[in-house]
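Worksheet for the structure shown next.
A single protein chain has been removed from this complex, and every other one stays in its place.
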Amino acid sequence: MFYEFALEHAWLIPLLPAIAFVIIGMITRAYGKLSALIAVCMSTISFLLSAGVTYAVVNNGITVEMPFVQKLSWMHIGSVDISMGVLIDPLTAMMLIVVSTVSLLVQIYSCGYMKGDPGYGRFFSFLSLFAASMLGLVLAVNFLQMYVFWELVGLCSYLLIGFYYYKISAREAAKKAFMTTRVGDFGLLLGILLLQINFGTLDFMALKEIIPAHIMSAGTGLMTIIALLIFVGPIGKSGQFPLHVWLPDAMEGPTPVSALIHAATMVVAGVYLVGRAFFMFNELPTVMNVIAWVGGFTAFFAASIAFTQTAIKRILAYSTISQLGYMMLALGVGSLTASFFHLMTHAFFKALLFLCAGAVMHAMADEANIFKMGGLRKKMPITFATMSIGVLAIAGIPPFAGFFSKDEILVAAASVSTPLYLLGTLTAFMTAFYMARLLFVTFFGRPASEEAFEHAHEVSWFMLVPLIVLGALAVVSGLWGHVCGFGEWVRFGAPHEASIDMVIAVSSTILSLIAFGIAYNIYVAKNWSSDVIAEKCGILYKLSYNKFYIDEIYAALIKVAVDGVAKVFYWIDIYIVDGVINGLANLVGGLSNTLSKAENGQAQHYAGFFVCGVVILVAYSLYYLAVMGGAF
Amino acid sequence: MNELLSTLVFYAVAVVILATALGVVMSKNLVHSALLMTACFIGVGVLFIWLNADFLGAMEFMLYSGGVAILVVMGVMLTKREAGPPGNPFNGRKLTALGMVILFMLVMCTVVVSTPIPTGGFVSPDTVSDLADMMLNRYILPFEIAATLLLAALLGAIILAKGDGEA
Partner (left out) sequence: MTIGLNHCLLLAAMLFAIGLYGVLSKRNIIAVLMGVELMLNAVNINFVAFNRFTPVSDLTGQLMTVFAITVGVAEVAIGVALAYRIYNDRNTINVDELDNMKG
């Protein structure tokens, strides 16, 4: 059967895009269309295999407790035994489906979006490498394998953000993304090393047995440190406060990249890592609290910035950070199901939103400022329709996908902590507002520029088909997940009862609708002037518009720290290091001046020294023979 | 009687060798030095025969007293600078050299005196055929290498002596 084959050969899923990367990178890079064909074909096969794996997981009754594991030994170093392999449980299966679907659709979309770009082939090779590393990450059996792919994902993001490497801003953004996530990766690496040192294994299944036992016997002290260190990795990768700064800048990359990496798949690697190691985090209440509050604060914080941004992709970037905060919040309150449910729906509707944004920018000759658009709904009906679906989904209007997943998160949060629940609800309100603002300003009202408006057009079918598919997914994935018992499938511990708490559901829906109404009044009906509101908010508006000056604070901190350290080192360098070096140099110089007097170029002179040396050596050995009795 | 004679011969040869060698170094005339060196080589050759190495003695006579001496005399003649006999002056480091040599002798004497000397000895009845046997069997490779070395030296000497312009 196909699904059995897919399950047994799950390692092919990341391998095929990797092969595409090698083929495109080494051979067909110059032939754009062929490269795209190869990439899409490989992605399609790996999508089909993912689907097969998912079917097999359902059909064979593979659960979180009894995953399907294939391992082979990778290397032995002393007593350290490292293996590579595939670990398949419902968590993995869901991630495989999401990642392969989104990356396949994004690749198809890119066929149209990147048309005419000189780096067409290169783009597809990077996309393939990205898909390969993300799929490999999802399939990892141990922390080390995950770390390897984790870094590969980081590399891909560097390559793709800096895709337009001739643009200084793109280069800077790529560097910033790489460096910022590196800070997080360092913590992750430390945590992994501590795990290896303390438990002698990095295997998820083995650690699942060891860690609860360890906590029972030795308390939570050590594990809390390890878990916090590991959590630093997701903070960096999933753009949590305070390491979120790279994500908005990452929008310098081509829009499909933003959709693929910085919205739907790569950034959820951090969420996935926490989910995969949930057996560890779940035992540590302190760490869970930290995760929940970091997530909640990030969600609110990013939403408040998204309020005032004007660049379409930046708004979406901050909304991504905000939604990732939601997922972390859900993990922190102990609901793996809610988090991963939201991960899945978010992947679909956020990819949809980004691709729509890409279509809009494509149509508007790469204009990014939403206030220079307007009235596009007549010119781009399909894009408008799909974008509306995305906005409704993210705002949590039933029956779109976001409603169900967000509702589950809020239910989970409400059951643990009221402040977190309120924070989540407030964020939901803000999300609805800024997304409505985005939609209204872009598609309603008067065109800001007649010329650009005339030029605008609906995009090609290559780009529309993924939009439609994602739109459909954004509508049904939530309802489907709700009805089909996502909570019984992807879960940790006992199956999750997926029921809707009417109070929470209705209140958040009403809040969202109110937000829509406010946005409509401000931006479409123009009953209230946005300038006046901005004026009245004064300092708050300024803070939000300037992203709370986080970048500036970092720059200043780095300036103080780095410059201070540099000054100290400069002093040490000049007075101590150079002093020593100069002293040594003078010493050697003086010595060699003295010695060079002996080097007068006369062979007889040298022969004399030679004889002296021989005499001394012989005398020395004689002395030894006499004193030591022949023992050298 | 026989032993006394042998001892006397050794001392006589030793005196000849050392005296002529000193003469080589001390003589003010380079041609005299060359001639004294030939005499010294003859002494060494006699010493070889005294040591039962008759083939080597013959070689010493022919190669050193013959070949080398002639080469050196040729060298002396070819590099003569001005009229008159070629001088053989010391350089400015006569005393330094003397000091080194005395030190060297001291050390060597200590070595010779303090080393236990093995007893016994070996006298070949027929050195020529023994040497030939070794040279063409066990030591064939060094033999061939020596032949190559001689050829190289020959060519090198010719090229060096010919100079750039004519090469």
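Lettered A and B in written order, each chain numbered from 1.
Keep in mind that, in the parts below, contacts are C-beta pairs under 8 Å (C-beta built on N, C-alpha and C of every residue); 3 or more make two chains touch, one makes a residue touch a chain.
All of these numbers come straight from a predicted model, not from anything done at the bench.
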{"item": "Touching residue (missing chain; options A:G119, A:P398, A:G517 or A:G608)", "value": "A:G608"}
{"item": "Touch residues of chain A, complete complex, unshown partner", "value": "596, 599-604, 606-608, 611"}
{"item": "On chain B, residues whose C-beta touches the chain left out of the figure", "value": "3, 6-7, 10, 14, 17-18, 21-22, 24-25, 30, 33-34, 37, 40-41, 44, 47-48, 51-53, 55-56, 59-60, 63-64, 67-68, 71-72, 74-76, 78-79, 81, 86-94, 96-98, 100-101, 104-105, 108-109, 112-113, 117-124, 127, 130-131, 134-135, 139, 142, 146, 149-150, 152-154, 156-158, 160-161, 163"}
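The rule is simple: only the chains that are shown with their structure count from here on.
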{"item": "Centre-to-centre distance between chain B and chain A (centres being mean Cα positions), rounded to whole Å", "value": "86"}
{"item": "Contact set on chain A toward chain B in their complex", "value": "604-605, 608, 611-612, 615, 618-619, 622, 625-626"}
{"item": "Contact footprint of chain A on chain B as seen in their complex", "value": "91, 93, 96-97, 100, 103-104, 107, 110-111, 114"}
